[in-house]
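To start, the structure itself, in structure tokens.
Apart from one protein chain that is not included, each protein chain of the complex appears where it belongs.
On to subunit A.
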Amino acid sequence: MATDNKYDRQLRLWGAQGQKALSEAHVLLLGAGPAGTETLKNLVLPGVGRFTVVDGEKVEERDTGNNFFVRKSDVGRPRAAATAELLAELNPDVRGAHRVARVSDLVSKEPQFIRQHSLVVAAQVDPQTLQQLGELCWAANLPLVVCRTYGLLGSVRLQIRSLDIVESKSENKLWDLRLREPFPELDRMTDALDLDSLDDHAHAHVPWVLLLAKAAKNWRAQHNGASPSTRDEKEEFRKLIAAGARQLASNVPELNFEEAAREAHRAWADPRELPYEAQQAFDHARDVAKKARRGSDASASGDAPPSVEQLCLRAVDAFRTENNGLPPLSGPIPDMHADTNSFVALQRLYRDKALSDLTAVQVHFSTLIKDAFSRAPSQEDLQLLSLVCKHVGDVRHVSTKSLADELVAPNLAEVAFEGLMEIDEPKLKPQAPVCWYAGLRAVDRFYVKQGRYPGLDESSLAADASLLADELRAFVQEAGAAEAMNEALADAHAQELSRFGAAELHAVASVVGGVASQEAVKVIARQYEPVDHTYVFNGIAGVGGVVAV
């Protein structure tokens, strides 16, 4: 063993920052069936701070067949106690607690208890209780993860009213190089570079960033300050770059010039233009601030003090206003073909500029923090601000549809049309996640009317399937999706759902628990992008998909 840190493998994903957030979170689990305990297991293992399990059932024989966190000897004990005990045993860093209570009672009678937590996981909660819980969490801006296991089907629904993500860690890495509008230090370094005077070795090791900076400056000088904009101009610029390479005696092509030609588009990238999603996050922070000033937003984020994340965004926004729209420089540069000294010097140049921008943002930040909390920024606040400045293009504001809106106004037709269109083979259409989403909604309607799930015992299998088929047709019809879904939906779906008889299969619960816990970690760590908003797993065909109805 070369490390004594049991969290090593996950720290490589979410870092010390994410781990700290996780260790400070208190997760509430409502419903200790297999989907719930599996979700919690995957949060306890990586070191969530605290958890509380709420469940009103007693452990039955059935539980020992599909729930890993009960033993034969637990039969007859409260399920909340048995599962909390075995979950806590997984990781001594985690504090576990439980309450023996019916989830429906807790939701209707003790909303203040629920609000004490940082995230709620609701597993196998009945439709009416879920509706209440959804409203409660929405009002409190409390992230809610809804887990469901139904035969071979599973789903994870995320409800988030408002959440700022600092590091979305998008796969295509953005590099803020400022070649179009170089800062003075970069400009000086560019001017100091005299390519003709360099020997071959040095010439072949000038970092491409400087090659581009130089070429871009020359271009602007010859084009009234404009950067290449038309396709022809861009092509011409690229050719100019490539033409700058020397024919070396060794006949080895100059890699740095090849890289520069490949990266030429960075010469005209507008540093003011942030990715659409990032810009939205800034716009949202600004809107919230405006509303707060007007005092018109009485609920949710209105009465509550602004989050530190929001203040970070507003500080950056103030910096941009002051700097003609330019965001603070991010700092890091990509690796490139270069000799050590020129690379390190360039790296320093960008880092120093980023630091000086950060200092300027901090001035705004201090004022904002003082106004909001009547104190100076803490070390932690400053760390967050520095992260935001380093990842300006990576910030996101997350807001999903509420459960209430999903219930009354589903855009099913549109989602179904898109979801089914991308499947070519007619035989595979019935297995599209959106079909099974509709099926699960039909099951809910059945439950609300009958007070039980369909297909619980053999005698009612066929009758329930027929009632369920009616519900499915009615649901799709009312949602205006009959046309979009006609060719894919059949009575077979209702028969299958009736066959499932609300069975909770461990493997399906475990898929659900895995997905739900991954989403919970993203929300708690405020990293990566959470799902918007429902993931459906179809274990019949081994197909999964996001359904944003």
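Please note the rule applied: a contact is a pair of C-beta atoms (placed from the backbone, for glycine too) under 8 Å apart; a residue touches a chain by one contact, two chains touch by 3 or more; residues count from 1.
Here, contacts and distances are computed from a predicted model.
Candidate names were "Translin-associated protein X", "GTP binding protein", "WD repeat-containing protein 74" or "NEDD8-activating enzyme E1 catalytic subunit", and the UniProt protein name of the unshown chain is "NEDD8-activating enzyme E1 catalytic subunit". In the complete complex, the residue from A:F51, A:F365, A:F475 or A:F500 that touches the missing chain is A:F500. Within the complete assembly, A:H205 is the residue of A:R50, A:R79, A:R148 or A:H205 that touches the hidden chain.
Of the candidate positions A:Q17, A:N66, A:Q159 or A:S330, contact with the hidden chain is made by A:N66. Note that of A:L130, A:V508 or A:V549, the residue touching the chain absent from this view is A:V508.
As for the chain not pictured, it touches subunit A at residues 1-13, 34, 38, 41-42, 45-47, 61-62, 64-68, 71-72, 90-92, 151-152, 168-171, 205, 335-336, 338-340, 343-344, 425, 427-428, 431, 455, 458, 461, 492, 495-496, 499-501, 503-511, 513-515, 517-519, 521-522, 528-532, 535, 539-546.
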